[in-house]
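One protein chain omitted, others in place.
What follows is subunit A.
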Amino acid sequence: MRSVMWLVLLFSTLTHAANPLQEAIAELQPSSLAAAEQRAELAWFAAAGKPFAGVQVRVIAEHIPTHWYEATVLAPLFSRLTGIRVIHEISGEDDVVNKLRTQQQTGLPLYDAYVSDSDLLGQHFRDGQVLVLSDFIAGAGASVTSPTLDLADFIGLPFVTAPDGKLYQLPDQQFANLYWYRQDWFERPELRQAFRERYGYELDVPQNWSAYEDIAAFFTEQVGEIDGQRVYGHMDYGGYDPSLGWRLSDAWLGMAGVADLGLPNGLPVDDWGIRVEGCRPAGASMARGGALDSPAAVYAVQQYVDWLKRYAPPEAQQMSFNQAGNIAAQGHVAQQIFWYTAFTADYTKPGTPVVDGEGKPKWRVAPSPRGAYWQDGMKSGYQDVGAWTLLNTTPLRQRQAAWLYAQFVTAKSVSLRKTLVGLTPIRRSDLDSPALLAEAPRLGGLVEFYRSRAARRWTPTGANVPDYSGMASLWWRQLHPAISGKLSAAQALHNLAVAFDQHLQVVAQRQQNPCAPQLNPPRGAQYWLPQPGAPWPQLADERPPGRTLKYQEALRAWD
């Protein structure tokens, strides 16, 4: 079978009469490298790939523009350059996680590499199934590691480095969760005046959830219609789907202020409400010192449900992540408290309702407003990287060939062009490049965010979650009843916290690692609530006065 494929590849190479190196250079413009440096780097890939000519590698990634570009342009380019055939599959994010778990559980050789979120890092370093890249680079991968890899240039490297100090994944694309709003609407004098008269402060970037709620109510209930179109003051999603879990676990609890202070995640309690003792997960329920059913968590989920029902387009209650992703780009939404920058490409398409006649966005991104329990020193938002993840059980030759491809699609020769297509930057050298700076006005603040020091305060799930692929489904299964009205937010979170504790107990029996879970004995919420830190006791007032800042002032959080 492989020899047939190789013949096909050979024929394909012949029909692309151009020199593959020339072809790659022509496609991969602009580059952060000088022409000679780019040529040398690509020539290294061609030479390093030669011993693997005819090898076929299978990789899988989620369905976003960055990976579609890799699958349709970069994979064929790499194949022509090196002779290694890449089958780059694109799939739903939940499917990527399921397939990774299946390969780990069955030992079947499904893929040679996965692009999977760094949210799984806590599982990877405890399970011992994922290839430790730093060891591989120093060992069996040394001969196939590019001399120009320059790990320090990756802005997301801390997200893929485990508490043991080792590198487990290589960033491929990076995205953040930011506040998104229609700047053109916020600048309209008649709307500004109406908002000021009703709420007593300016219609600008909300700094707390009270202001966000006021603005949501203003557009959905008071304004109602702009230029003949029904408009809404909020966008979210609440369908019974695995992605509902990401909605809640990525952003709501963290920005409500559920966790302890500390970066990259609260310590000892993180924004999943999991307490760690040392590096051992010790429980998620308040009974065991966690915060998943704490007053701050109840406040977070209650706000999420209330706003989804009152202020978002009605169909949003049934939508999933992918269905909701580009809804605000249709031009009838005023703001979105948590907006994934992975969708930027959809929001900058010329001719769409959120782009003006000169191709510039009518929207801006800014730091998301904070909930009542949020305190200075907590993370300021959610950010993650989709990262190359290889498994120990993959045969060495396949691993080496897949590692070459992973480096190629993230190489300096490639990454600036890929960033301009998919708008998911990974390298500091790209962010400093004149080409990306020239694009900045077209991207609504995205480049300014990534060039700021804020990157350290927007963080992923973190390493406290010892079994992300097993626990992620608990979120949406246990919390959807709070959306459908079958349970209150407090009841649903109680069930989730109990399910988390039970799951941690099971994982504790499976994992042979000094950082495996070890549950605290149940002592009751009344023991933990008076202790310093999370779980935080209920505030007397969860709705302080609304506060907004002008856009430029709001961006100072990124300084």
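Just so it is clear, contacts are C-beta pairs under 8 Å (C-beta built on N, C-alpha and C of every residue); 3 or more make two chains touch, one makes a residue touch a chain; residues count from 1.
Convention: contacts and distances are computed from a predicted model.
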There's a gap in the complex where one chain should be. From "Xylose transport system permease protein XylH", "Acyclic terpene utilization AtuA family protein", "Transporter substrate-binding domain-containing protein" or "NADH-quinone oxidoreductase subunit N", what does UniProt name that chain?
"Transporter substrate-binding domain-containing protein"
Looking at the whole complex, which of A:Ser146, A:Ser243 or A:Ser368 touches the chain that is not displayed?
A:Ser243
Residue among A:Glu89, A:Asp184 or A:Glu448 touching the omitted chain:
A:Glu89
What does the interface between subunit A and the hidden chain look like in terms of residue numbers?
1-2, 4-5, 8, 11-12, 15, 58, 60, 71-73, 75-76, 79, 87, 89-95, 98-99, 102, 105-111, 240-243, 320, 473, 476-477
